[in-house]
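Some notes on the structure that comes next.
All protein chains but one are shown in place.
Labels run A, B, C and D following the written order; every chain starts at residue 1.
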Amino acid sequence: MTTLTVTRTTLLKDLRMEWRSKDAINSMLFFALLVVVIFSFAFNPTAEESRMIAGGLIWVAFLFAAVVALNQTWARELRNQVLDAYRVSPAPPNALFLAKAIGNFLFVVVLECLMTPLFVIFYELRSIGPVWQLIVVALLGTWALVVNGTFFAALSIRTRSREIMLPLILFPISIPALLGMVDATTSILTGEATPDFWIKLLAVYDIVFTAICLMLFETVLNAE
Amino acid sequence: MTTLTVTRTTLLKDLRMEWRSKDAINSMLFFALLVVVIFSFAFNPTAEESRMIAGGLIWVAFLFAAVVALNQTWARELRNQVLDAYRVSPAPPNALFLAKAIGNFLFVVVLECLMTPLFVIFYELRSIGPVWQLIVVALLGTWALVVNGTFFAALSIRTRSREIMLPLILFPISIPALLGMVDATTSILTGEATPDFWIKLLAVYDIVFTAICLMLFETVLNAE
Amino acid sequence: MAGTSEPHPPPVILLDNLVKFFGRFAALRGISASFAPGRLYVVLGDNGAGKSTLLRVVAGLMEPSQGSISLLGAKRIREVAPRIGYMGHAPLLYDELSGMENLRYFAGLYGIPDDEVSRNAMRMVGLDPDLPRRVGQYSQGMRQRLSLARAVLHDPELILLDEPFSNVDVHSARDMAAVLGRVRDQGKTIFVVTHQAALMEDVADEFVHMAAGQIVSRDEVVRKSVNVGSMR
Amino acid sequence: MAGTSEPHPPPVILLDNLVKFFGRFAALRGISASFAPGRLYVVLGDNGAGKSTLLRVVAGLMEPSQGSISLLGAKRIREVAPRIGYMGHAPLLYDELSGMENLRYFAGLYGIPDDEVSRNAMRMVGLDPDLPRRVGQYSQGMRQRLSLARAVLHDPELILLDEPFSNVDVHSARDMAAVLGRVRDQGKTIFVVTHQAALMEDVADEFVHMAAGQIVSRDEVVRKSVNVGSMR
Partner (left out) sequence: MKRLALITLPLTLVLLAVSSYLALVVAPTEATMGDVQRIFYYHVPSAWVGGFCFFINFVASIWYLWKRSPRSDALAAASAEVGVVFCAVLLIEGTLWARPVWGIWWTWDARLTTTLVLWLIYVSYLVLRRFSAGQTQVMAAALAVFAFADVPIVYMSIRWFRTQHPSPVMGGGENSGLAPAMLQVFLVNLALFTVLGILFIWLRYKLETAEQALESAHAQAALKGAA
């Protein structure tokens, strides 16, 4: 009954439920495709301009897709108030948080893996900088979004009009991370600057916010 | 007990509930603000480039904000299954549809009125074409989004994973309208082309889809 | 089976071989029955017997898969919608509005402009029409009362109630049962689905037992004929 | 008041001037009480009396605004969490998983790796552990039984049940009440909030009446002492 065991069981349970319905996964994929298409419609990408804003476009698209996913995080736990069952049990609260955050992380990463090729095709992107740097940026950036998102989704489940609350608190807090992701991506794509500073920023951001989330989650979960 | 009377009572009831909680309005506004801010971070607007993509940016922002609002449309009616109370009553189904569509329209228009100045400030927009045309485009475009959105929200309440279904069916169908809005807006802002064709297109789109919605709503409402 | 001394009145509900499938599962398995007006029927049965489904089909909320219904003489339920009252498992009320605001809105749907009607409905179930509290802050018992008021607001001839006493405390439940008895005495036909038969013993005219999607038996309650006409 | 022949066992629950505010409204208004182990308490009271609030506070789901609780000898409820079972208004189950999958997960939360425990819990409430159906497709009665199995899975000493019989048919409710009686006979302390006191008459040890946020009276049930020890 250590944190790790419970994290694992909870994660497996979530994955099983996800896998069983497959709804969420499938529909998210289609949603991601639509976001890419809508963006390309709206911005009518031509070779030169698009390279300049592609970093921003990609991350904004990921952000919207992720928010939709994050909003569903706790929905399942709230449906029959199953969260209460977790809360009365002796299982450590942080295990629940970690399981949810990791689940969301996997989910959003899958999403990104499928959206990126589409962006590449539609915007005819080619990276001038090294691709592995892009991957590092993507992983760090995704964790930044997801860890805060999971936490704030937990905060916002106690509020009325839940869906809307999440972006409201998530977006402002995430702005530094978003800035880091966008600028790092653009630097790598255009090869004009090194993304080192931004990568460091993202790493620090991840560490700080993961720590804060783990410290505060118990309080948030048990507030009633 | 004509359609109009019921439409009015239902609309007033919705407005009163909204006014009382102000949840949706307040949070939507803040959301809209955030979207604008996030966009300006992600796209780092500079005078020349921004003018080119501003039409797209504005409408994508409106679209996402609207989807959040539309998803809430039926939430209130579903909460205690109040919809059943409407369905057993002799009130005409289309009255409910019209009330919801008009309510959403008002809502999104208010939103747009508050977001537009922000865009103007952040992107230093100036319209070269006549401003009244922008207003016509906005009204027609908003109705196009809202009328279909209200209908599809009613469709998607019957599905599993509701929130995600709405954009999935709304976005593809709305692409012509979106295209019309974006291109008309860009033509007016840059003053490079006349938006007449797009305005006509939007008008046709509005008429066709409003008619279809009114024709099919009863069927969808009573399907069980 | 009815055995009344008067000539048979035309039935309020006539069910002919009613079947309702959910996918492969038959929730109603060929129900044929007829129900006379002015009586209070109590529908009993285990969980999943099909009680709610029957009520929803009769209320016109669901299409039957097979068979036909004739309601108050009409074949199309929509035609007689103004003459039917329905109360479901859920309260069918807006949490954000006060009791009167709720009733006023629903009265509007039935084309009743008069506020007094809503006020009377609230009084009938023992609620204060001037209570400003929102329904979200009502206790379960008050909510169920208000829900009953909503169902009978437009003075329907046929009233369908699905577990009106669930989670309601004993006092409130007794009060509500008494209200139902009075409404029946005004000549309305009432169907009450409940798991608490004891509550209805004093006022019921007939117990209808359902099991596995069928009506398995109907027991008429023989009462000293106090309430035939003297109580109006 | 207890008047037992044995020496007083230490109380399972000791409430000292418990107060719970929701905003300005006091849902619990200074409850002081002590409850002995191995007994089945039935908590009765009108809607809004504060029964659910009391149970949630005792289960550690809510902090009391004033006053203190001592549970199984501990001051901090989290320390004794493994020894408490709780069942709420809602089923506290995942609709998308089967009965066994649900129980297995919750067993995991209590550090019980053994599948047999979950299977036994299902059998105890009269469900088939091998039923592949998802809980979403269970009938209301089955769901409440499973919910009860979830609450008692880890063999807790103190069991808190909030309206376990709501919307459950008479047969299932009787079965569940009998299960509760057997669990009590194993020496557990049980609190049942319900509006159907009649169901519990045969197994209850004490009726606790609540009104307006207070315990107004406690009636001990005097029974021919069959179940003191012979039935273990």
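FYI, contacts are C-beta pairs under 8 Å (C-beta built on N, C-alpha and C of every residue); 3 or more make two chains touch, one makes a residue touch a chain.
Computed from a predicted model, the values in this text were never measured in an experiment.
**Q** What are the shown chains that the omitted chain is in contact with?
**A** Contacts of the omitted chain with visible chains: A, B, C.
**Q** Touching the hidden chain in the complete assembly: which of A:L34, A:A66 or A:A177 does that?
**A** The single option touching the absent chain is A:L34.
**Q** In the complete assembly, which of C:V19, C:A33, C:A90 or C:L131 touches the absent chain?
**A** C:V19
**Q** I'm checking contacts with the chain that's been left out. Which of B:V120, B:I173 or B:L214 qualifies?
**A** Counting the whole complex, the residue in contact with the absent chain is B:I173.
**Q** Please identify, in ascending order, the residues of chain A that touch the omitted chain?
**A** Listed in rising order, the touching residues are 23, 26-27, 30, 33-34, 37, 40-41, 44-45, 121-122, 124.
**Q** Pick out the residues on chain B that sit against the missing chain.
**A** 148, 151-152, 155-156, 158-161, 165, 168-169, 171-173, 175-176, 179-180, 197, 201, 204-205, 208-209, 212, 216, 219-220, 223-224
**Q** Considering the whole complex, not just the chains shown, which residues of chain C touch the missing one?
**A** Its contact residues with the unshown chain are 19, 21-26, 29-30, 212-214.
Throughout what follows, only the chains that are shown with their structure count from here on.
**Q** By label order, what chains touch chain A and chain B together?
**A** For chain A paired with chain B, there are no chains in contact with each.
**Q** Suppose chain centres are the mean of their C-alpha atoms. Which chain sits farthest from chain D?
**A** Chain B.
**Q** Given the contact rule stated at the top, which pair of chains has the most C-beta pairs in contact?
**A** Ranked by contacting C-beta pairs, first place goes to A-B.
**Q** Give, as an integer number of Å, the spacing between the C-alpha centres of chain D and chain B.
**A** About 49 Å, centre to centre.
**Q** I'd like the Å distance between the centres of chain A and chain D, where a centre is the mean of that chain's Cα atoms.
**A** Computed value for the inter-centroid distance: 40 Å.
**Q** Of all the residues in chain A, which ones touch at least 2 other chains?
**A** As it turns out, chain A has residues touching two or more other chains at 21.
**Q** Could you say which residues in chain D touch two or more other chains, in rising order?
**A** 89
**Q** In graph terms, nodes being chains and edges touches, is this line, ring, star, complete or other?
**A** Graph shape here is a ring: one loop, exactly two partners per chain.
**Q** Please give all chain pairs that are in touch with each other.
**A** A-B, A-D, B-C, C-D
**Q** Which stretch or stretches of chain C touch chain B in the complex?
**A** Residue list for chain C touching chain B: 56, 59-63, 78, 81-82, 84, 86, 88-97, 101, 105-106, 108-111, 150.
**Q** If you look only at chain B, which of its residues touch chain A in the complex?
**A** Against chain A, chain B makes touches at 21, 23-24, 27-28, 30-31, 34, 37-39, 41-44, 49, 52-53, 55-57, 59-60, 63-64, 68, 71-72, 160-161, 163-165, 167-168, 171-172, 175, 178-179, 182.
**Q** Quick check on the complex: what are the chain B residues that touch chain C?
**A** Interface residues on chain B, with respect to chain C: 1, 5-6, 9-10, 13, 16-17, 20-21, 76, 79-82, 84-91, 224.
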